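Note that one protein chain of the assembly has been removed; the remaining protein chains are unaltered in position.
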Amino acid sequence: MKSSRKIMQIVILTAVLIIGGYAIGTTLFASGESGGVPKVGGTPPEFKLVDLQGNVHQLSDYKGKAIVVNFWGTFCPPCVKEMPEFERQFAKWQNDGLEILAINLSEDTLTVNNFVHQFELNYPILRDVDRKTERKYGLRSYPTTFFVKPDGTIMDITVGGMTEEYIDERIAKLLTY
Amino acid sequence: MSLVDLSSDAFIAAFFLYCFAFLFYVIAIAGKKWSNRDPFQHEKRWGRIAFITSSLGLAAHLTFFFTRWAGSGQIPTSNMYEFMTFLGMAIMIAFTIIYAIYRKALLGMFSLPLTVIIVAYASVFPQEVQPLIPALNSIWLKVHVTTAALGEAFFAVGFAAGLMYLLRVVDFNSETKEARRSRFWVEFSLYTIIIIIGFLVAVFGFRAAGYEAQFSQEMSTVDAKGIESSKVETVDYTLPPIVKPYNSEVVHADSFLGMTDTKLEAPSWMNGVNAGRKLNTVIWSIIAGTILYGLLRLVFRKPLGAVIHPVMEGVDPDDLDEISYRAIAIGFPIFTLGALIFAMIWANIAWGRFWGWDPKEVWALISWLYYSAYLHFRLSRGWQGLRSSWLAVIGFVVILFTLVGVNLVIAGLHSYAGTN
């Protein structure tokens, strides 16, 4: 009787500890992510997108590399201006391990193809479909660029157009990590 | 004559019957001390007259409810006018049930003014039948609103009995610190009730005078998708502006004592629909209530509590305590069912979530937690009499905040169309 009571107490308190710990733990964990919008210092949401050649790219494939994730559209003048700059930057830093992933904002294949041929871009142009990835990243205006360090955390988020010097400076910094 | 018109007549009849019933209850209690009569017989006789009158009032009110339902094709609980009249009716139902158990005429003296005030408050709102917007067109909504109101009505009766208990037991002769403090708070409670009456006086007074003012307010809102937009709205005032809406300009204002505009603006943090107008109304209510209170003090030359206290002599305080507790204990499960469970079922059907931490939902939960604390205090900690009565009084304030205050201060899904 006495020991059975003791066992019951321990069982219940342990259950409370596990269940309660789980409940409180998930809130603590969730508050770090805070709604899933990527923040500086946080991790960018995963995506799996196809490029113009039909190859599938996953963000996690680029783990350990310095990545620039850029969201762009042909309808957005600052994006259009940036694309050739990224091409030059890509050529400059490619051998240092830089990866540029330019995610198009759910436009037609034809539109994107024409654009890419016009500017002769060599870095992967990924095709978002139905704005899913852009929504995941909580985009409110274009272009938006995420500089992701090799450890998988975000170094910088730039909303709006950038000058080429600025991009250069960011990438140089990114590659020091 | 259409059903809706008939229903309006029934409503007016109910209102006057309630007023008369209140008068009869007062005669039943206060008249006991009149000369040349047997107090027991007097109370019995007048108590019965009063109960019959109040029951007739309830019958008229039910007629109003069902004819309006039949006439409009939708249950009349969908805007503030309809909800408040329903709440008044629910209080009468709760009162009738409690009266049937305890047969205390005194209870009528306190429950009826409550009903009269709430019914009068209802009349402040636009009375037209408004066709339902799609979200409100659900059987669960009807069940939710009616059951929640009935639960709240029992809390209201508990409040009335609790206040009576306080008026009965608070010592009006002793000068100890505690007695003085109790007296102050009892007086304060009465003052608050008079402010509500002041609100009614102000609204109906200026309405009768045909007062009008208009402001244009620039509002910037952020919608659910996080997109900011601004628009200009016109806000109509029916009371002279003491406070104008936040960020607004006067368009036109009738002159009141030479005033046609005001420098004061409502603070930006008030988020409710038409917060500026509501704040203005609150200020007017306090002014009118204070004047009314001052007049009463002048007439009686003593605190109102001290005026009512002698009437209560001879009433067993234990009975009042028990009635207050019983009313709340009966109301609690109904409230749980209506304000939480049915609300969750409806929310789940309408929005796909049974709980969304909407301010109104949170306040329903707060009320529920509050009353469950009340029950635990009473059952397990032996909080009885004074403390329990205070809890019952404060509890009703929480309920009123949930019903009215949330719409006033906080924006949310439940803000009924056409609230003042």
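Every chain is named by a letter (A and B) in the order it is written, and numbering of its residues begins at 1.
Simple rule for what comes next: a residue touches a chain if its C-beta (ideal position, glycine included) is under 8 Å from a C-beta of that chain, and two chains touch if they have at least 3 such contacts.
What we mean here is this: contacts and distances are computed from a predicted model.
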- Out of "Glutamyl-tRNA(Gln) amidotransferase subunit A", "1,2-phenylacetyl-CoA epoxidase subunit A", "Amino acid ABC transporter membrane protein 1, PAAT family" or "Cytochrome c biogenesis protein", what name does the UniProt record list for the absent chain? "Cytochrome c biogenesis protein"
- Visible chains in contact with the missing one: A, B
- Item | Sole contact to the chain not displayed, among B:97, B:193 or B:337 | B:337
- Which of these touches the unseen chain: B:36, B:176 or B:380? B:380
- Task: In the full complex, which bits of chain A touch the chain not displayed? Write them out.
- Result: 5-6, 8-10, 12-13, 16, 19-20, 22-24, 26-28, 30-31, 34-37, 48-50, 54, 56, 73-75, 105-111, 114, 129-130, 132, 135, 137-138, 140
- Task: Identify the residues of chain B touching the omitted chain, counting contacts across the whole complex.
- Result: 101-102, 126, 128-131, 133-135, 137-138, 222, 224-226, 268-269, 271, 316, 318, 321-322, 325-326, 329-330, 332-333, 336-337, 340-341, 344-345, 348-354, 356-357, 359, 362-363, 365-366, 369-370, 372-373, 376-382, 384, 406, 410-411
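The rule is short, and it goes like this: only the chains that are shown with their structure count from here on.
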- Message: With centres defined as the mean C-alpha position, give me the chain A-chain B separation in Å.
- Response: 54
